[in-house]
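A single protein chain has been removed from this complex, and every other one stays in its place.
Going by the order they are written in, the chains are A, B and C; count residues from 1 in each one.
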Amino acid sequence: MFNLILKFILIMLIIIGSISLGLIFEGIDRILTAKMQKRVGPPILQPFYDIRKLMIKESIIPKYAIKWIFELSPIISLTVSILILFYIPIVGKSILGGSNDLILVVYLFIFPGLSIVLGALSSNSTYSNIGAQRLVINMLGYEFPLAIACFVPVWLVYKSGFSNIFSLNTIYTHNIWGLVNQIGIIGLLIEIIAIFLIIAGELSKSPFDLDTADSEIAGGALAEYSGRNLAMLNLSEAVKIIAISSLFIALFFPWNIQSNLIIMFLIYILKLFFIIFISLTLIKTVTSRFKISKLTGIYWGYVSLLATIGFLLVLF
Amino acid sequence: MNRVVKIISLIMLSPIIIFGGYIICHGHLTPGGGFQGGVVIASAIALLIIAFEDKIIKNHLFSLIETIGLTFFISIAFVGIFKNTFFYNFLSNTNYILGKTIYFGANSGYLNSGGIIPLMNLAVGVEVASALSFIILSIKNK
Amino acid sequence: MRNFIILVITIPLLTAFLLPLLKIFSKKLSNFCIGLNLILINIISFFLYKSILENGNIIYSVGASAPSITAPSGFPIRIILTANALSSFLAMFFTIIASLTFFYSLNTLKEYANLDKFYILYLLLLVGILGFLFVGDFFTLFVFYEISSISTAGLIVFLRNKENFKSTFHYLSIFSIGSLFLLLGIGLLYSQYGFLNMAIISQKIQLSFLDKIALSFIGSALLLKVGVFPFYFWKIEAYKVSPISAIILSILSSLSAIYVMFKIVFYIFGLNIPFIIALTLLSALSILFGNLLALAQKNLKKIIAYLAISELGYIILGISSGFLMQNSKFEFNAIKGGLFHIINDALDIGTLSLIIGVILYIAKIKNSLSYNSVSLQQNEIRGLAHKYPLLSISFLLVILALSGLPPLNGFASKIIIYESIFHLNPALTIIGVLGSILTLAVLIKIFALIFLGAPNRDYQPAPKIAMVVIFIFLSFMILIGLFPMQFTNYFINPSVKALISKPGYKNNIHLQQDNQEQNHSIIHLTLHSKQRYFNYI
Partner (left out) sequence: MSIVYQPKILLLLFSLIFFIIYLFYLTGEKKYKKDTVQTIAYFSGKTPYQNIKLQNVYWGFFKNFEKLYLFLSKIQRENTNDYVFMFIIWLTFILLTICLI
């Protein structure tokens, strides 16, 4: 019985921790972009205030919308984003370690996108239809280089003869930078560049934010959401930032000091900040939006070319 | 068709059918068998159809005969299961009907010797005759 | 107990021939008889599977107690049927699906003109499928190849309008050439070795140049029947116009053709490495191009065809890469993933086509081509989710299962395939992940166009029995998805052992020693009488 309560507390801890961590990092992201554009920027807890305001507002359901899909999909998108964090080794081992949870995590990342698309399509408004189709094109695009990037460390672990090669724990414990020679180091660096583009694409941030393109299609996929539904979507957005970057931390930046939990967690926060700063704030402020007719060309062409070059270099 | 064709076709009907029957029954001895004999009989029926513009033959009759032939074929095979295996030649070497045992070497061919093979030829002959005449009839009706 | 093999094949044959007689008494009686015979086959194939699990494979020679009792001239020309764990498990599984689709078509395909003719062809196609699984010698392989292709042609032309005639002409012209090449290959083997029995030929074959030509003819004729990427064009023509239950049965026939192809390539010709490498490449291509083409289709039934092709690509990818990784520890898992995916694919594509059949029934779209497969162009069907929540929930579950998302059964088999293929070449796993995301995009497009949006006209109420059949399929999918390990341990592992056991193939089934006096026929003297006769599969 005691064991159950412990588990329940652990789950609650992870839910609240991931949501608040995500919102804090979103706040930091907003401040940094503001600073880079020479303006003051909102207070650090601004995302929390947004969420509380949204929870108070009315959550309107459009006329011809299908009620149950429209309401359920934001909640499913949030729950699955939190679920991913249980499979990723953040400090020591992941909570739910398995022998092939890398493929599971790659597939679980499709769920939030899928539920937002279904919710947007069910809201029966032209803008959200177009936004949802663009989100699907975006998913089609970044899934290919994401698969390549995720299977590079698996190949390294396989080449040096470990078992259970698809489990994130083995990749996290065996530091892949040690398993590779000089050419491989260059390959991994190229891979990291590709990863920053993939993270920006996954979270549909600036160069790839075609589905919520504010100027073109007024809020895009989330045009019809308001009130607590929109709050759920913002939360799922925040948790996805944490999830995708902690996946790539586990894969590509596993250095850590073996001491008590708090120091290891702080190092994890530092790595998280490093990745989010480069992949989100830096790329967001620097680049502008790609055209939709070029999006998959860029993904399947340049980004996956970058990833495959990295993979080939690692092969030597 | 005028009267001459009708009478000639009626006269020619019986030799054709008898010849077809001969081919079917002697299937296990002489060349030809169920299929070839059935085609001969179907040509006789075609003769009738053309001569009398099918005043007398209805086509659902043929599909009935066809199914009878088919089910007869399959049921003989199923009877074999009780003896040993499917399609088992339970009549051969039993010296009963169609079961005369034949010794290795040249012989003039005995009619009641094939076991269930003549029965199979009979079933296939009936089925093919009715199927082909059904086809000829439907082509004519189109 | 020994006769179960032949009963599974011949009982549907008997009912197919009896149908016109039964129709004279009453339509109800004929439908009742078909249902009864389908349930009978289910029971028989279940007991067959159980008996094979207990006491090994079965060899059954039609017409004589032992395969070696032959004509005096000395070479054994016998119809021989063999069943191992894999083929009997597939037979049991396919009969369950075929009987469920029968009850489904009773409900939704009522408006067909002369239904009993339809069910004759339906049962003949089922005989063709089951025959493929139990075939033991080459000529019966050719006979069942002909039966299934002619009955599919009959099912395509069933609706008798212009489009159907065109597609049947395409279909028949391709398959006559396909069966020609199959016969050519069999003739080459027969002329060289004098035997038609697969076991003897596998024993005596020396893989000369002529044998390789024969293998390529037989292999490509069977690949044509399977319908993977390069040989898929007849499938688009056939599925575009044929009724839903015919689509499901022809999917099952391509799955059983996969079993025969791998049996022949693996057992009889010995592992021909270039052919297996070509198969892996073709299946990777079929995953990609199957999905890419499905994205651009306007016709619902064509989309089913393209998705079926891409799912076949996964199966062949799994099995052939398993064969390529000979005697390494990943071979067992790769083949296990491939076979497991046969079951999942049959269920997923089956449910998808059942749901699309219900959609066509609801929108009162008869099967003449102008309406035949609703072209999504004119948005004839819209906003079904408002009035049919159950149907849209089942379609969402099919989206999850077909594109292989975690909780359901598609993912359970794909994860095994990806793991074991990675050791052969990581590019195959990447193509697999890409294929499943493309399938997801296709299914979202159908869901958006048909289920969401403002409803434009009133629709018929959903047919009761059809929905029950769909829920049975869905419960199968959810059960397999939630308990993949138990399912594979009990069902799939013995089948994989049966497929892999190449050494076992030769000597694990000894001819039932038949000590009646007929044994001392000439064949016994000619073939080194001291040693046991032959070792059969």
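FYI, a contact is a pair of C-beta atoms (placed from the backbone, for glycine too) under 8 Å apart; a residue touches a chain by one contact, two chains touch by 3 or more.
This is a predicted model, so every value here is computed, not measured.
Asks: Identify the visible chains that the left-out chain touches across the whole complex.
Replies: Contacts of the omitted chain with visible chains: A, C.
Asks: Which listed residue, C:Tyr104, C:Tyr259, C:Phe275 or C:Phe323, touches the chain dropped from view?
Replies: That would be C:Phe275, which touches the missing chain.
Asks: So one chain is hidden, and I want to know which residue out of C:Cys33, C:Leu53, C:Val143 or C:Leu292 touches that hidden chain in the complete assembly.
Replies: The missing chain is touched by C:Leu292.
Asks: Taking the entire complex into account, which one of A:Ile76, A:Val180 or A:Leu313 touches the absent chain?
Replies: Once the missing chain is taken into account, the touching residue is A:Ile76.
Asks: Out of A:Val136, A:Ile176, A:Leu280 or A:Val303, which is the one that touches the chain we can't see?
Replies: Looking across A:Val136, A:Ile176, A:Leu280 or A:Val303, the contact with the absent chain belongs to A:Val136.
Asks: Using the definition of touch stated at the top, determine which of C:Leu121, C:Leu215 or C:Leu443 touches the missing chain.
Replies: C:Leu215
Asks: Tell me, which residues in chain C touch the chain that this view leaves out?
Replies: 166, 169-170, 173-174, 177-178, 181, 209, 212-213, 215-217, 219-220, 223-224, 230-231, 233-234, 236-237, 272-275, 277-278, 289, 292-293, 295-296, 298, 329-330, 333, 376-377, 379, 382, 406-407, 411-412, 415-416, 419-420, 441, 445, 448-449, 453-454, 481-485
Asks: Mind listing the chain A residues that contact the chain we can't see here?
Replies: These residues of chain A touch the chain that is not shown: 11-12, 15, 54-64, 75-76, 78-80, 82-83, 86, 96, 98-101, 104, 123-129, 133-134, 136-137, 140, 163-164, 210, 218, 223-224, 227-228, 231-232, 292-297.
Convention: only the chains that are shown with their structure count from here on.
Asks: In terms of C-beta pairs in contact, which of A-C and B-C ranks higher?
Replies: Answer by contact count: A-C.
Asks: In whole angstrom, what separates the CA-based centres of chain A and chain B?
Replies: 76
Asks: Considering chain B alone, which of its residues make contact with at least two other chains?
Replies: none
Asks: Check each residue of chain C and list the ones that touch at least two other chains.
Replies: There are none in chain C.
Asks: For a test of understanding, state which residues of chain C touch chain B in their complex under the given definition.
Replies: Interface residues on the chain C side: 2-3, 6-7, 10, 13-14, 17-21, 24, 60-65, 72, 79.
Asks: For a test of understanding, state which residues of chain C touch chain A in their complex under the given definition.
Replies: For this pair, the touching residues of chain C are 383, 385-386, 389, 392, 396, 404-406, 411, 415, 418-419, 422-423, 426, 429-430, 433-434, 436-438, 440-441, 444, 447-448, 451-454.
Asks: Mind listing the chain A positions that touch chain C in their complex?
Replies: 64, 66, 68-69, 100, 103-104, 106-108, 110-111, 114, 117-118, 121-122, 124, 129, 132, 136, 139-140, 143-144, 147-148, 151, 154-155, 158, 165-166, 311
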